[in-house]
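Removed from the display is one protein chain of the complex; every other protein chain stays in position.
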Amino acid sequence: MSQRITIDPITRLEGHGKIEIFLDDRGEVTRAYLQVPELRGFERFCVGRAAEEMPRITQRICGVCPTAHHMASTRALDDLYHVDPPPAAHRIRDLFYSLFMFEDHTLHFYFLGGPDFIVGPTAPAAERNVLGVIAKVGLEIGGKVIATRKEARGIMTEMAGKAIHPVFGIAGGVSKPMTKDLAARLQESAPGFVDFAAFSLQAFADIVLKNQAYVDTILADHYLHQTHYMGLVDEKRKVTFYRGRVRVVDPFGDEVAIFEPRDYLKYIAEHVEPWSYIKFPFLKAKGWKGFVDGPDSGLYRVAPLARLNVADGMATPRAQEHYEQMYATLGGKPAHNTLAFHWARLIEALQAAEVVEAISRDPELLDPNVRRLPTQAPDEGVGIVEAPRGTLIHHYKTDPNGILTGVNLMVATLHNSAPIQMSIERAAKGVIHGGKVDDGLLNMVEMAFRAYDPCFGCATHSLPGEMPLVARIHDNDGSVVRTITRGGEVPELGTGS
Amino acid sequence: MPEKPKVAFYWCASCGGCEEAVVDLAEDILKVVEAVDIVLWPVALDFKKKDVEAMPDNSIAVAFINGAVRMSEQEEWVHMLRRKSQLVVAFGSCAHLGGIPGLANFTNKAEIFANSYFDVPSVDNPGRVVPLEKSGGNGETLTLPEFFDTVRALDQVIPVDYYLPGCAPPKDLIMNAVTAILTGQLPPKGTVLSPSKAACDVCPRKDSKPDKIEIAEIKRITTSIPDPEKCFLAQGYVCMGPATRSGCGERCIHGNMPCRGCFGPPDGVYDQGAKFLSAFASLLTAKTDEEIDALIDQIPDPAGTFYRFSLPTSIMQRKRTRVES
Partner (left out) sequence: MSTAVIALEDVTKTKGPGVGAAWEPRIVAFFCNWCTYTASDLAGTARLTYDPNAPVIRVMCSGRVDPQFVLRALGEGADGVLIGGCHPGDCHYQEGNYKTLRRFKLLKKVLGQLGVEDERVRLEWISASEGDRVQHAINDMTNQLRRLGPFAQRGASHA
């Protein structure tokens, strides 16, 4: 009898999602689907709005990474209004953006995706949360995570009005200059951010890399995909987050494209399926070949590991050391191991902190000239930044009065939607056999998803205690035949789902 | 030992910023966690719908619900949480007023689907595939929730006891609300948990406001540089302060950008956009038809600005588009 396993909801990420797994008569996985049951329609309802309001509207796509949208939108406005901000404005934006990357990445590591990894994939469910992490890294460090995040977000609030939904992005500049006091505060706090990022990498090395079982998990076949990769690079082809050109490499690491933001439509397109509200981007040069990997597939990945794969190195020295060490451990570049996203994420956090420190000492930061007014009418613009979770594209068309006539948004995790779908299916096929479903399975399928820190990844405190998860197995009539829980009570079985 | 009150967090059409706002309580969240038993928080815990369904009615002390209601799944969840909870708090602008997702009430499902799946320049969909509420075949049935034409705020779907305004609510308001609930010192039901004064009354720039504001020219933020100390309205910028409830700490003003009204209107105002329209029009210095027309033309997207956060709960609630029956 064929069976279906429903995992609903997906946990420890932001947004709503469910996974459906179908088994054949032998209990082997035939298909698995990640369904995103949500759509809000920003691209449509922003038509008719003033483009200059978009940094403050589109950031409400995601309250965890509002800065990413705010910045992509602001860059799109620079392009739309044909105006290049003065150097101080670029410094302020780059600084703010690096602060954001630092705090978002480190929070994800300690509270969201990290617990699985730091505590271990088969550790008891009760330990796979932030308290388990704190037990591993120490109470003092736990307090330090909260305090570090608080300081970073406090500075962001001073710079841009709010940390959740900042307001300072304007075409051709930012809304206010840096003050001496705030720069002093930054100079004082920045070394602590660098140390914290470096510490996190050390913790990763001590806890994960020195544990052969964990290393084996990272290198395991069911967490591996040979895909293309995409990310922004600077003029030296190093990892960058705020501005640059988009580069794509194939599974062997060879560059197959490098382009300015305005040209993105020549390279990527979106595929639609009837079973999910999310779309599935692919490389036009390869075409849509389905949910498969390999050099002939059009699928590509974004976000930390992808960015490191795409670039020729990190832009800062200490991060570069870790970059080299990572590839040495993983057996070369590019690395295809999905779980290595966690490692790459921390290396990026270190770069972000180093950038914060460098800019905090840059005298240009204090230049009060942070606005350049446009001299041309707006018409069309594209802005691309690297969100924590991947390449983020904002594309606006307006009338001469700056009122939007068309909007296209390709949002970070969107680029990973097909790879995530592939990863879930591959993990499910790798770990479910003979129809056997247990707690370890549930977590290992989730881990394939969680490594990507899907957009809306809500970096929040996990809480102590059980992390109950229920898998229901349905027969063909839809009746529940078995219920597996991990922790918590077994709920009363009703009829059907 | 007395049982700790049960608390639930749930999100509808939400961006997650309200979840972040709870995290930004930083060390204060530990005090909250100690005092309550969190029984639902999809972002962090694995409790699922069946677990909540199994709870007796009214067994949850308070449910904090953020996000607007725009899909059938969200509608089911909030009805269930209402049954299971003694108190329901609409948390954040989306649950309170409709929020940014409420701007979708300028359009409808058909337009959004056509745009997303056929019209945007990046989509490659020659087969005109759209997401379906039921799909699949060969024994694989896949379901998606229904996408409604109209976005609704929380109290347009279920009775709501209190409102915590803001996008996102600031830390002090959240802590005050949680403390009030835990100590049983709550104001009358239906209260918005923030002072009722208009933002102008507490704005850091209010001393710079002239007795009579006269706007002869509308300024736009892209094409001008605002004075960082003067009242935005007095400078000619659209600023929603007069029609917006205070309590946010004027964070946007500190960011040197005008208010966009995320806290909703003060008490006694039905329609924030209409109220602001009235106030703003009174400030315009133009007398003849031609002068007034010319000045009003300088305001970009008045409906989308005046109703930025509050369209679903405005009197009109949505743009009139033909609804297929």
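Just so it is clear, A and B label the chains in written order, and each chain counts residues from 1 on its own.
As a working rule, a contact is a pair of C-beta atoms (placed from the backbone, for glycine too) under 8 Å apart; a residue touches a chain by one contact, two chains touch by 3 or more.
As the structure is a prediction and not an experimental result, all values here were calculated from the model.
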For the chain not depicted, the shown chains it touches: B
From B:38, B:202 or B:281, residue that would touch the chain that is not displayed: B:281
Absent-chain interface as seen on subunit B, which is shown: 69, 75, 106, 148-150, 152, 156, 269-271, 273-275, 277-278, 280-282, 284, 286-287, 289, 292-293, 296, 299, 301-304, 306, 314-321, 323, 325
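Simple rule for what comes next: only the chains that are shown with their structure count from here on.
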Where subunit A and subunit B are represented by their mean Cα positions, the distance between them in whole Å: 25
Footprint of subunit B on subunit A - complex, ascending: 2, 4, 8-9, 11-16, 20, 22, 31, 33, 35, 37-41, 43-50, 52-53, 56-57, 60-64, 66, 77, 81, 107, 143, 146-147, 149-150, 153, 157, 160-168, 170-172, 175-176, 264-265, 268-277, 279, 281, 284, 288, 371, 373-374, 395, 401-403, 406, 408, 410, 456, 458-463, 467-470, 476, 486-489, 491-492
Interface residues, subunit B side, partner subunit A - complex: 13-24, 26-27, 29, 33, 38, 41-51, 53-54, 70-71, 73, 99-101, 103-104, 106-107, 111-112, 115-117, 120-125, 129-132, 135-136, 139-140, 142, 144-145, 147, 167-168, 220-226, 228, 251-257, 260, 300-301, 304-305, 308
